[in-house]
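Of the protein chains in this complex, all but one are displayed in their positions.
Chain lettering (A and B) follows the sequence in which the chains are written, and residue indices restart at 1 in each chain.
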Amino acid sequence: MSDLSSNAALFAPRSGPLARAVDWIIRHPRMFVFLLVLPITLWLGIVYIGALIALLIQSFFSIDEFSGVVVHEFTLKTYGELLRPYNLDIILRTVAMAASVTIAAAILAFPIAYFAARYAKGKWKALFYVGVMLPLWSSYLVKVYAWKLVLAKEGILNWIFAKLHLTWLLDGFLSLPVIGGNSLSVSYIGTFLVFLYIWLPYMIIPVQAALERVSKDLTEAASDLGATPRQNFRMVLLPLALPGVVAGSIFTFSLTLGDYIVPQIVGNSRLFIGQAVYTQQGTAGNIPLAAAFTVVPIVIMGIYLWGARKMGAFDAL
Amino acid sequence: MTDAVTFQGVSRHFGPVKAVDAVDLSIRDGEFFAMLGPSGSGKTTCLRLIAGFEQPTAGHIAIFGERAEGVPPYLRNVNTVFQNYALFPHMNVRENVAFGLRVKGVGKAERHRAAEEALELVELGGYGHRRAGELSGGQRQRVALARALINKPRVVLLDEPLGALDLKLREQMQEELRKLQRALGLTFVFVTHDQDEALSMADRVAVFAEGKIQQIGTSEDIYRCPNTRFVADFVGSSNVLPADLAGVGRAGQWASLRPEDVVLDPAGREATVTGRFFHGRVTKLSLDLAGQSLTALIPAREDTPDVGEAARISWDPARVHLMEREA
Partner (left out) sequence: MHSDNRSPLALKLAAFGGLFFLLAPIALIFLYAFSTEEKSFQWPPPGYTLKWIGVTLGRADVWEAMALSVKVAAISTILALILGTLTAAAVARSKFFGRETISLLVILPIALPGIITGISLRSAFSLLDIPFSTWTIVLGHATFCIVIVYNNAVARFRRTSGALIDAAMDLGADGVQTFRLVILPNIATALLAGGMLAFALSFDEVIVTTFTAGNQTTLPIWMLEELVRPRQRPVTNVVAMAVVLVTVLPILAAYYLTKDGEHTAGSDK
């Protein structure tokens, strides 16, 4: 072995300002952690949270109806405005859309995630991975654009229905009250399909991650104890995958709540929260009302995140 | 001669948890010292205090007489063999072993030569180009040892180094470690929860419980004369009896009696057999003596009464050890 090592029990501290600074940090682990989290605290805690709070404060101001100028006085008037039937409709419509997209995404995601986690091996596993990651990371606008191509009157979906002589079915579907419309691209069905498509990968990934973590031993133990495949699914697999579903629903729900581009491009003229915020702060110039509108998703997501945390869904992210 | 490591009233608290609580300790130069205790007893924290990963909340630590509080691990001439070996996954065996010399600025040729020597010392010559992942548990253990020895540390710390090995390999490594330690003349400090391992390998053993040292002594001392009920129980699962029942001391005191010292004796006191387990060389009897439960190990060649039957037993009062403290 080397003869270069000294026989001292302790070595002399290294010299140089950097070495001394590092030695000092290592002797003060709390200081080290403090320095590590200082940048993020400044960035998110001050810039981001600061901006959020400033926005929320503005929701307690109101706009002078004659001059259109923001009155910097505390009032709940703007929240009163938020609860008018017209605005309340917007909120309910958005929440209903977010909920149905979330439920549909969970139902559609489960078999994909389950198959990919349990049965797909080798190149099939890679195919499923890429098949989910590709649409997840493809440009949001490109995906919306793709659906504009799909849903267009002269587009592929109408063409398929025509070729299969099923145009009557599509027309029947579109003539349904509320969800129907003149064509797919100006109906709630269209909006729903695009939302579902765009957010589906956000559901698949956490569900798959949760399912991957369910060890095969557990389902084997359950069937050993006499559970039928159906019972096994309901009593073992589903409860263990639930945190993944909840984690995924954070995304699908939140992203639908705040989106203003999809309903603008594929949908009818009825507004969603995102559009209302956009028009209130932009063309209408009513920042207090726009701010009050943003409080709705914040409150909904706050409750949602709190519940998700209780369920341990953050570990499945 | 200066002691290798001394603790003076050393405490390490994590919030309300007193992981190590006012420990006094001295480890002699060149001895094989074992820290024995159940998990959470503070033995590993003591090891980490010597290595420098933890700093004491109170008290003084000296390594060969030099004050070590506040000195970071890399300035201590002390090296550790980690519990799960902690071999660097992005380096091969040679680079792992040579790491200590590399960070000291030793040239490549020189440190590779030294690494090869260290590997030969642990009988792994020629394994330098392998990845840690390609080695068996026993081989990884040897690499970890070679890596710790290459710096020629004054003290070698071993954190449950044999815990992940199977029984056969364990026994073989115990012997080799002991030989290596004698040959190199280094101070080894060894943490384990396995009392057999501690008793068979160490020159001296410190028994830990709840952050305190219960007893320090040679293996024979600890086994024959446990100070406290905890030591008696943890090391070799002794019978702890009221002293008057054991026939020594006075009421209120407690005594320890090893199960192998209980013998079948037609002239002895009558006890009831509540359990009987055949172990090959010995038969273990669970007995009830005047309401006190008692274990006896009887050589298998003797006939033993069955469960529910009476057994007449006795022991040599000289074998009973009166404990200093009841706790």
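The criterion applied here is as follows: a residue touches a chain if its C-beta (ideal position, glycine included) is under 8 Å from a C-beta of that chain, and two chains touch if they have at least 3 such contacts.
The structure displayed is predicted, hence computed values, not measured ones.
Although it is not drawn here, the omitted chain touches the following shown chains in the complete assembly: A, B. Contact with the undisplayed chain is limited, among A:63, A:144 or A:184, to A:144.
When the omitted chain is restored, the residue from A:41, A:75, A:167 or A:182 that touches it is A:41. Among A:95, A:184 or A:255, the one in contact with the hidden chain is A:255.
Touching the missing chain, out of A:83, A:103 or A:130, is residue A:130.
Even with one chain removed from view, subunit A keeps its contact list with that chain: residues 11, 14, 18-19, 22-23, 25-26, 29-30, 33, 36-37, 39-41, 43-45, 47-52, 54-55, 58, 108-109, 111-112, 114-116, 118-119, 127-135, 137-150, 152, 154-156, 159, 197, 200-201, 219-220, 222-223, 227, 229, 232-233, 237, 250-251, 254-255, 257-261, 264-265, 274, 277-278, 281, 287, 290-291, 294, 297-298, 301, 305, 314, 317.
In the full complex, subunit B contacts the hidden chain through residues 51-53, 72-74, 78-80, 82-90, 99-100, 102-104, 132-133, 140, 147-148, 151.
By our rule, only the chains that are shown with their structure count from here on.
Averaged C-alpha coordinates put the centre of subunit A at 53 Å from the centre of subunit B.
Subunit A meets subunit B in the complex at residues 1-2, 4-14, 23, 26-27. Those residues of subunit B that touch subunit A in the complex are listed here as 55, 63-66, 68, 70-72, 75-78, 101, 104, 106, 110-111, 114, 117-118, 121, 149-152, 154-155.
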